[in-house]
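Shown below is the structure under consideration.
Just one protein chain is left out here, and the rest sit where they should.
Let's turn to chain A:
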Amino acid sequence: MTNAVLKVSASISEGNGNAAPVTHSVPAFTSSKVQWHTISVFVGDESGIINRIAGVFARRGYNIESLAVEDISKEPQVERELMLIKLNVDPSTRPEIMWLVDIFRGKVVDTSEHTLTIEVTGDPGKMAAVLRNLSKFRIKELSRTGKIALRRERMGETAPFWRFYAASYPDLESTQPGDVFSSNRANNFAGNSNGSTNGSTISSSKGDVYPVEPYDDYSVNQVLDAHWGVLYDDDSSGLRSHTLSMLVNDSPGVLNMVTGVISRRGYNIQSLAVGPAEREGLSRITTVIPGTDESIGKLVLHLHKLIDMHEVRDITHMPFAERELMLIKIAVNTAARRDVLDIASIFRAKAVDVSDHTITLELTGDLNKMAALQRLLEPFGICEVARTGRVALVRESGVDSAYLRGYPLPL
């Protein structure tokens, strides 16, 4: 891994549905001129897919940082990355930090006596500048999503998208290649349901090679909800989304190893974000996995067995700040643009690219906010969505509004 370290950020956008082929491959492992290539891959929402993709990179010795269907490095593009930084502060340095936060248009998400957690979005260059400026205050923890990117639209083009809405473009023929994707899902279910062709023999004889019950009462918790799928409160079985924060060595194959353990043991990844951590040579992986406290506890033990793993923490039951970044491209003609911008301003989303047939917005926030915005923009026609996984840091303040919900506070 001496030369070509390909920075690819692993952010899986679940909202966008199913697998599509990667069109451009990465350049060979030869030149000493290292370039960062952004490759978008849209993937099917099934257990193990992330691992397979990560495997392709790791096998060739590349280091991963953004998984979304075309090599768009050479095209004009919107690049954004999200970073949560926890800093040590004391009264003397606080004003300067606040000033810097202001300059970089960051937001404070949590504050306590000695620490400050801030959220910054921007392109990789800005991230580097932020880090350089803040490094003197001693960065305590750092969680990054890695970069996501959407292509900038040229003026006067028609939409090349694979999921446009006919309503937005009545002038275009509806040639939706979306059918390909739906068949994939059907397969998925077929794969689960068969396997008990010999069920009668097994149940009557009581003598299968493995001591398991027949398949009927065995339900696999596949994807919870293909779109958002997060369970904040546990349901009756104790199932809920757990947020794990891990520190790993930054070497090729680590992501694959981590996702391998998760998929091999039958867990499903809802969200995954990888980025450099506060220390050189370490990466922080933030991932969201549904499970019960017990099953996630076992997963943590198995993750601990990885040699390249430094630390795993299940921060679900601690107050933590979580943020996610979304770039969303909406098909709107100039006529409807005003409406979209109105909605955007309510959500404090920023317009980052505009053409005569689309507009691209950038939004940070927690998952519910993403979902709400996307739902509102749906009628206009969403062309593309790129989301980072969630990044999360424990709140030093110890306060999380989610925990206050049960209390009779005046609202």
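Here is the rule we go by: a residue touches a chain if its C-beta (ideal position, glycine included) is under 8 Å from a C-beta of that chain, and two chains touch if they have at least 3 such contacts; residues count from 1.
Operating definition for what follows: contacts and distances are computed from a predicted model.
Q: From the list "Myotubularin related protein 6", "BHLH domain-containing protein", "Acetolactate synthase" or "Proteasome subunit beta", give the UniProt name belonging to the chain omitted from this structure.
A: Missing chain, per its UniProt entry: "Acetolactate synthase".
Q: Would you indicate which residue among A:53, A:150 or A:257 is in contact with the undisplayed chain?
A: Here the residue in touch with the unshown chain is A:257.
Q: Please pick, from A:105, A:138, A:298 or A:375, the residue that touches the omitted chain in the full complex.
A: Of the listed residues, the one touching the omitted chain is A:298.
Q: Who touches the missing chain here, A:310, A:337 or A:350?
A: Going through A:310, A:337 or A:350 one by one, A:310 is the residue touching the chain not shown.
Q: So which of A:208, A:339 or A:378 would be touching the chain we can't see?
A: A:208
Q: On chain A, where is the contact patch with the chain that was removed from view?
A: For chain A, the residues touching the absent chain are 1-2, 28-30, 55, 58-61, 201, 205-213, 249, 252-253, 256-257, 260, 264, 298, 301-302, 304-305, 307-311.
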